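A single protein chain has been omitted; all remaining protein chains appear in their positions.
Our next item is chain A:
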Amino acid sequence: MNSVEGLVNQIQGLSTTASDVLSLQNLLKQADDSLHAESTRLLPFLDQLDPSKHSLGYLYFLEACTAGPVTKEQAGSYVLMIARFITSCIAEQIRLAPDKFITVCKRFKDQVLLLEEPLRGVAPMLTAIRKLQSSSEHLTALHPEFLLLCLLSRCYKAGLSILEEDVFEVDQPRDLFLFCYYGGMISIGKKWFRKALELLHNVVTAPMSTINAIAVEAFKKYILVSLIHHGQSPTNLPKYASSVAQRNLKNLCQPYIELANSYSNGKIADIETYVEANKDKFESDNNLGLVKQAVSSMYKRNIQRLTQTYLTLSLQDIANRVQLNSPKEAEMHVLQMIKDGEIYATINQKDGMVRFLEDPEQYKTCEMIEHIDSSIQRLMTLSKKLNGLDELMSCDPLYLLKAGRERQRFDFDDFDNVPQRFNI
């Protein structure tokens, strides 16, 4: 008990300046085991510490407290405590002990799920991410947890801000896989199919040494979203996908590949029978809704193709060509597509004719110029970033070592040895 009290005093004393905090960290690291031993009795001491000033110490105590198994009642109080801590803690202090912070937040998520109130966890988790991240391009282990909470609570919009950021730094590949997979699911939920395609594409083509289940599930969704958004499925993974993925993904997702093949044949009846036949498989993967969306996108695809060939077409003809049941259905489909902005047309109900128009965009408005300008700016920044990375890489000693050994030698100077050994 004494040691714990002494620790509390030291925390209170040493939490003001940065150097003090560092020495405090060493102390805490040494005392960690003893804290864990006393985990059940630490709760009252927490009241003596102020999370907004003594964040690091509070963190250690909190982590030791929540280490053991938690009952539902305890979970309620813990959830409140952790939420308050997250909102009020100091970012610099907790960045000194990121693992502990991550563990605490993960336990927070578990408890929130135990209480079956994922919505309570969404906002605190978002704050936690912002405090843990070193920059907005940094992917922490908390990102996927946050997205999971968003998914479970159907709070998709909250996930939006996180998804719109570009991610360039990753701690753990597994985090990335989960993040992109959950992100893809959220995007599908909000019908941002382009974003979903991007995220799922990242999972599927990420470098991996062995195939993992996340990639397999992501690939299934990738095929379906690709059918909805582009009207064609990816026949082959791009060359930069890992060889493991290229070999195995197709075999593991056979029913989806066949669905994609029958989609490309263009016959609605075939694809519907196929879906009926394999309903259970799709359902067990929780993809049945997406599959149905893919099938209905086929009608859209066919109608879009008609706009390329015809100037005017009767509703009856449209219904026949697209294999719909009646002109009324055709009218509804066309109307929906006009509303969604997928085609430009006018419906003449008196004659039962649809007149297809050209895209009215003339690329002459101010908004368009601004759009183009901002795209150019964005791409220039990206290009600079790429160049920066390239320069950094070309100064890297390991790279120089490898490249130096295999370079061509045209000059006397080229025969100098690239330094073979470095004391890193």
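The criterion applied here is as follows: a residue touches a chain if its C-beta (ideal position, glycine included) is under 8 Å from a C-beta of that chain, and two chains touch if they have at least 3 such contacts; residues count from 1.
Everything that follows uses one rule, which is that contacts and distances are computed from a predicted model.
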The complex's invisible chain, by UniProt name, from "C2H2-type domain-containing protein", "General transcription factor IIH subunit", "COP9 signalosome complex subunit 1 isoform X1" or "Heterodimeric geranylgeranyl pyrophosphate synthase small subunit": "COP9 signalosome complex subunit 1 isoform X1"
Of A:Leu80, A:Ala213 or A:Leu389, the one touching the omitted chain in the full complex: A:Leu389
Residue among A:Glu5, A:Glu283 or A:Asp351 that touches the chain left out of view: A:Asp351
Touching the absent chain when the full complex is considered, from A:Glu5, A:Asp20, A:Glu92 or A:Glu169: A:Glu169
Contacts of chain A with the absent chain, listed as residue ranges: 166-170, 173, 176, 198, 201-202, 205-207, 209, 240, 305, 308-314, 317, 351, 353, 356, 358-359, 361-363, 371-372, 375-376, 378-379, 382-383, 385-386, 389, 398
